[in-house]
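Note that one protein chain of the assembly has been removed; the remaining protein chains are unaltered in position.
Think of it as A, B and C in the order they're written, each chain with its own count starting at 1.
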């Protein structure tokens, strides 16, 4: 599997990060991968996501990347996120080991709950093997949430592969 | 007639699919085709659509592609779809044989009706020649509907040909 | 002055047309033109518009292009258009001969007024020289208006030149 341009390319990396007292939250789009079918056309192999990264604070505007925890928002979870009205809340559950021997051992839940100015975005990670339970909570202001909503809405068609499939030029790149 | 880049290209294919108990619903954008006029400029030949595909369930997460039914949402029907408010409903009627000898023999109707969390999207196909009547209903959650609304809104200018006509680069491709 | 790609190119043409009983209404984006400054950078020379074309009906789905009337929506008028709420109305006045000897002789007014399902879009052209007064009214449904709103919103940054100025590639094309 390869990128829409037909090769594994050196990528441009851009995130949106919010640094708060107890933790930092970063969001970055992950593009889908594509593969060629026997009939000669290119199709989405693995859909993209919005990758959320939480890092705990370890001092004045310093955050511990060693202790980071990830949560990949799927296309439909992004749909939930961008359609949240004021006062709405939502919660998503992921099992990173689903379909494997360790299914159910690690549980991640992401919750978005309203507060006075914006939302609390919290990640809870329970690991039954390591007997650990980590929790990150980042208060996101209305303005920061508006940036995330706009950026996630923009990224959505790219994550789904629709931006690539509707772009007449992307295709010719697949032939290189 | 050819694509905006001046040739019939191998395409990238990406859909958005919802798998539910009784049926699966997939949506994918269909781009317009273009043709050259005598005066030398390129114009839309056939407008694009959002192609909806319904397939009946035939087991645990298995769907029968042999029995699929299609419904191509036109530009104005997409306008109706993306402007649906909470609690709104709409219905579209297509005759795949319109303007032919078999006009009126096959009738397709697509209805979108609100439920507690989202909409029921139903396709009804009545075939007077084969004496058949098929009905598919897929419950679409609010989050899934938000994905469709965002993806259809993104695709709309590409389906209308406006993304191609406003893209300064697309044009030079028409000269190859 | 030239296009964003540095040449006067053969263009792709795509409109959105609504055919009604008494008149047809077509909308199409008009891109800005660019010119090179002495300091070597490229700037917008003439801003773009959404060109509205009205043609009177002269039979069953036949419209008279000889008697067409044009109205070019400016960037700010497009802002008015796309922010119209349900039940809102607006009106724009143009003088095609402004700043010339014939200023005030021809007056065009475009009005958008709500009706049960959508809006009435009317163009009134008063020509004091020819002693004529023409009026076109096209009922636009909510779904058709949603298409126009989405298409005009998409086209707006292209019409303003922002799509060209934020596209890192458009620029290199100017060097051919």
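To be clear about the criterion, contacts are C-beta pairs under 8 Å (C-beta built on N, C-alpha and C of every residue); 3 or more make two chains touch, one makes a residue touch a chain.
What you are looking at is a predicted structure, and each value in this text was computed from that prediction instead of being measured.
Hidden chain, full complex: it touches shown chains A, C.
When the missing chain is restored to the complex, the residue among C:18, C:78 or C:110 that touches it is C:78. If you put the hidden chain back, the residue from C:110, C:125, C:140 or C:156 that touches it is C:156.
Mapped onto chain A, the footprint of the missing chain covers residues 3-5, 9-14, 16, 28-29, 31, 141-147, 150-151, 154-155, 158, 163-164, 169-170, 173. Where chain C meets the omitted chain, the residues involved are 4, 32, 34, 40-44, 75-80, 82-83, 153, 156-157, 160-166, 168-172, 174-175.
The working rule: only the chains that are shown with their structure count from here on.
Taken together, the touching pairs link the chains end to end in a line with two free ends.
Summary of the copy comparison: rotating chain A onto chain B for the best CA superposition needs 90 degrees, to the nearest 5.
Rounded to a whole number, the gap between the C-alpha centres of chain A and chain C is 39 angstrom. Residue positions of chain C in touch with at least two other chains are not found.
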